[in-house]
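The complex appears here minus one protein chain, its other protein chains still in place.
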Amino acid sequence: MQHSARANRWSVRFLASVAALAVVAAACGGGSSNKSGSGSSGSNSGGTPVAGGSITYGLDAESPEGFCDTTAQLAAAGILENLAIFDTLTVPNEKGQMVPYLAQSVTPSPDYKTWTIKVRPNIKFQDGEPLDSNAVKANFEAYRKGPLFGFVFQNIVDERIVDPLTVAVDMKVPWIAFPSFLFGTGRVGIVAPNTLANPTSCSNHPVGTGPYMFKDWVVNDHMTVVKNPNYWRKDSAGRQLPYLDQITFRPIIDPVSRLNALKAGQLDLMMTDNGDTIFQARQAVNQGTLADVENQQSAEIGYTMLRVNKPPFDDQTAREAAAYAADRDELNQITNHGLNTLTNTPFAPDVFGYVKEPRQPPIKFDLNKAKQLVSQYKAAHGGKFEFTLSSTNDPTTIKLAQLLQSQWQAAGMTVHLRSADQGTLINQALGGDFQATLWRNHPGADPDTQYVWWHSGSPVNFGSINDPQIDHDLDEGRSATDPNTRKADYEDLQKVFGQKLYNLWSWYALWAFISKPTVHGINGPDLPDGGGKQGLVASVHPMVGLWVSK
Amino acid sequence: MPEQPRSPIPLEESIETGSAPHGATGLDPIPAVAQAIAIEAAPVHHGKRKLGIGAWISIVWLAAITGSAILAPILPIAPVDARYPEIVRKGPGTAGHILGGDSIGHDLFSRLIWGARNSLTVGVCAVGIGFLVGGLLGLLAGYHRGRFETVVVAILDILLSFPALVLALSLSIFLRGRVILGVQMTGLMTVILALGIIAIPAIARIARASTLTWSQREFVLAARAQGAKNRRIVFREVLPNVLPAMLSFACLAVAVVIVAEAALSIIGAGIGPDKATWGNIINDGRGDLTTGEAPHIVFCASAVIFLTVMSLNYLGDTIRQRFDVRESAI
Partner (left out) sequence: MRMIVTKLIQLVVVLLVVSFLSFMLINLLPGDPAEVIIPFGTPQARAQLRHDIGTDKPLPQQYAHWLNNVLHGNLGQDYQTHQQASTIIKQALPKSLQLLFYAEVLALLIAIPLGVFSAYRAGSVADRIANLTVFGLLSVPDFILLFLLTYYLGVKNRVFPVIYPTNTSGVSGWFKAWFLPAASLAAGQLAVYMRLLRTDMIATLQEDYITMAKSKGLTNGRILWRHALRPSSFSLLTATGLSVGALIGGAFIVEVIYSIPGMGLTLFNAISQRQYVLLQACVLVIAVGYVLINFVVDILYSVLDPRIRHARAAA
C-alpha cells in the first residue's frame, strides 16, 4: 500500500464495540497509574508452530445475531469468531499502520477522492467462488445498504470495476484514512457474494475466505469452525496456515465461571476485560499455570458519556463539578485492581495526534473544588443538581456506577442509578434518553474513525455534542492531505474536549487473552508481505496463528 | 398379603393433599409457593405442646433481624451508602467493622442489615399481596362455591400453569418502569408486585381448600341455620380457623420470596443494582470468593439468608404441626 496513513479501524462498532459492554468512567485530570503494557506478554512465542490439535475458546457473550459481517451487530466476541471465517482487505501492522491483507494494494488518487483496491489473485471463498472485483463490489454494496455501516460509508459515491481484480471507489470528499475503514476493527470482512443475498444463510452459515470454515452453531452452546485446507496463506517458513484443525467457541457470560473453566482445564483460551479476572489470571501467570496476552494498543476508552444539551450537563459548571468530584484512582483500584491506565483524552497513545494532557492544568480529584462548583451550580439552578447515571447491568459496571454515585454524592450532587442490558442502554442512548451513562468506545489508531461519534448531526452522536470547532477538526482531519494539518486538527479536537469536558474520560480498556501455557500464536503469524506481525487493536486479535504445543 | 389401600379418610382431610411439598424448596423456590401445601384441617387445639428450642431460636433470630431491619436508620451502624476505603475486601474483625467490608468498602454488617430491610420488605409485602388477594379469593370461593368458585379456580389454574420463577422474571421485566395506576414502578415495587402476583394463586388455593372443609362443619352450618349473615359467618366463624393454615404457609412463602428476590438480583432483575439486598451482596462478592481474597462476603450473606429461610421454614412447620393431627410418631 502506497499510502502511509496511520493505522486504525473505523468504528462502526456502533452496536458492536460500543455494545461490547459499556464501561464507565469519570473525570479528566489525574496522572495515569500502572503500566500494564500494550502488546504481549506471556506465552506468545513458544517455539516452532506445529500443525494439528484443536482448542476451546471461552468468549464473553453469544452473538445472537449470527455471523454475517455485513448485517450483524457484533460485540467483541462475535468479531473474534468472525475473524476465523472472514479476512479483511487491510489489517494494521504492529506499528498501527494499515497494510494490505486480502488486498494486494490499496492506492489513493493524488486528491484522495478515489481509492483503488486490487485483491490478491487466486484466492477462493470457502464455497469455491473466486475472490475478484465483483465480489469486492458486492460486499461494498452490502455494507453500504445495511443499517450498521450505511452511514459510516456515506462518503462513498460509487465503486467501479476496473479489471477482474481491481475496484475503484469514488468518494464525496477526500478520505485519507479510508484503509482504516477497510479493516473496521476486524469488522469489515469480505463475505462470499453468494451468501450476501440471503441474510438467513449468511447469518447461520457464514462463508468467507478465512482460515477456518464454519461447521456448526448451537445458540448459547457453542460455535465450531474447522480448518480451511485451501487457505491462501502460508507462514514465513512455508507451512500451510492455519495450524489448528478446529476451534470451538463457547459463550460463557459469567466471568467468574469463565476463568474457573480455564483453570479447570475446560477451556484452552478465553477473552476478558474484567479487572478482577485479569488480576486473578496474572497471579496464575506468575505461578506458570496460565499464560496471558494483554492489549491496550488502540484501546477503547472507558468513560462517562454526558448528554450535553440537557440539564444538568448542558452547563459547563456541572460538567466540571462532576469531573473534579470523581476519584478515578479509587475507581480503578476498587473495580480493576488498579490495572487500567487512566487517560485524560479519548485517544490511546498510539493514535495519530495523541496529546497526553490536552487540558492545562489537568483536572485532578479535588473534593473541595467540586463542592464549590456544585454549590455554584445549585445557586444558579434553584438549588438542585440531580441526575441519573445509566449503566449496563453486569456486576462490575454496576460496582463502578455505585462508586461514582457515592463520590458524586459526597460532593453534593443527587445521583440516581439506572441499569439495563446493553441493547436497551444503546437504545436509550440513540433516543437521547439519558443524562450520564457509563460507556466504552473509540478504539482504533486513526482519529478519523471517530468522526460519526462526535460530528454534529450524526445519529450516533449520542451526547448531542454540537461544537463548531469539533466539526471543523473532524471535517478537515478527514480530508486534509497534509499530515501536519491533520495532526493539528486532532490535537485541537482533544483540547476542545479537555476544555469543554463533553465526556469524562476514565481509562483505557484493558483486554486480556488468557490461556493454558500450551496455547500460542495469539498475535498471529508474520504478515503475508512481511514487516512483522499484525497489530492487536483493542479486543481484536487474528485467529490464523493460533497453535498448541504438545 | 394383598396390599390394602389406606382406609378412606373423611372429605375434610383429603382436599388438596395431593399437590404438595411442605415448603420452600430453596431450589427453584417459587414453584413451592405455587404448590399448595398439604394442610389438613383439624380442630384447633391450643397450647398442647410447648414450643421447642428450635422454634424459640427461630423466633429470636427473626425478631432480631426484623427489629434491626426496622430500626436500621436509628441503629448505631454505618449509613447504608457510606464507604470506608480502608476496609475494602477486609475480613471480619476489622476494627470498628465487625464483619469487615465488602468489595467496594461498605461496612458489611451494616449492609446486611440494610439488606434485611429490603429483602424482608419484599418478602413481607409480596406475601402480603398474595395473602390479601389470594386469601380473600380463596375464602369467598370456598364458601360461596358455585359459578364464582369455578371462575376463580379457573383463573388460579391458569396462573399456576406458568412456572412461577419464569412468570416472576417475565413480570419483572414487563412491569419495570411502567406507569401503573398513575404510579411509576420502581425496582422495589416491580419485584414486590411480580412476586406478589405469583404468590396469589398458591395462597388462594390453600385458603379455598381450608375453607371448603370448615364451611361444612357443624358450627358453621348451625350459624347458617340461625340465619347469620354470610359475611359474618365467613369472617367470624370460618376465617379464624382457616388462618393457621394460611399463616403457616405465609411463613414458608416469605422464605421463598426472599430467596427469589436474591435470585432475581443475581441475574440483574432485582430491585436495583445499587440497593443493599442480600442477593446483591452475594453477587458482588462472588468474584472475591473465587480469588479467595474475600470469601467472607458471600459466606456472611449466605449465612444470613440461610438462617432466615431456615427460621421461617421451621416456624411455618411448627405452626402447621400445632394444627395438624396427622403427624405423630408410631
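The chains carry the letters A and B, assigned in the order they are written, with residues numbered from 1 in each.
One rule holds in what follows: a contact is a pair of C-beta atoms (placed from the backbone, for glycine too) under 8 Å apart; a residue touches a chain by one contact, two chains touch by 3 or more.
Since the model is a prediction, treat every value here as computed from it, not as a measurement.
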Taking the full complex into account, find the residue in A:261, A:367 or A:410 that is in contact with the omitted chain. A:261
Of the residues A:51, A:253 or A:380, I need the one that contacts the missing chain. A:253
Could you please point out the chain B residues that touch the chain left off the display? 1, 3-9, 11, 14-15, 17-32, 34-35, 38, 154, 157-158, 160-166, 169-170, 173-174, 178, 255, 259, 262-263, 266-269, 282, 286, 289-290, 298, 302, 305-306, 309-310, 313-314, 326-330
Residues on chain A facing the left-out chain by the touch rule are 15, 56, 62, 64-66, 73, 146-148, 199-200, 203-204, 218-222, 248, 250-254, 257-258, 260-261, 263-266, 421, 423-424, 427, 430
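Everything that follows uses one rule, which is that only the chains that are shown with their structure count from here on.
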Residues on chain B engaged by chain A in the complex (per definition of touch): 81, 83, 85, 88, 103-105, 268, 272-274, 283-284, 286-288, 290-291
Can you name the residues of chain A that touch chain B in the complex? 255-256, 259-260, 276-277, 279-280, 330, 334-335, 391, 393-395, 398-399, 401-403, 405-406, 409, 417, 419, 421
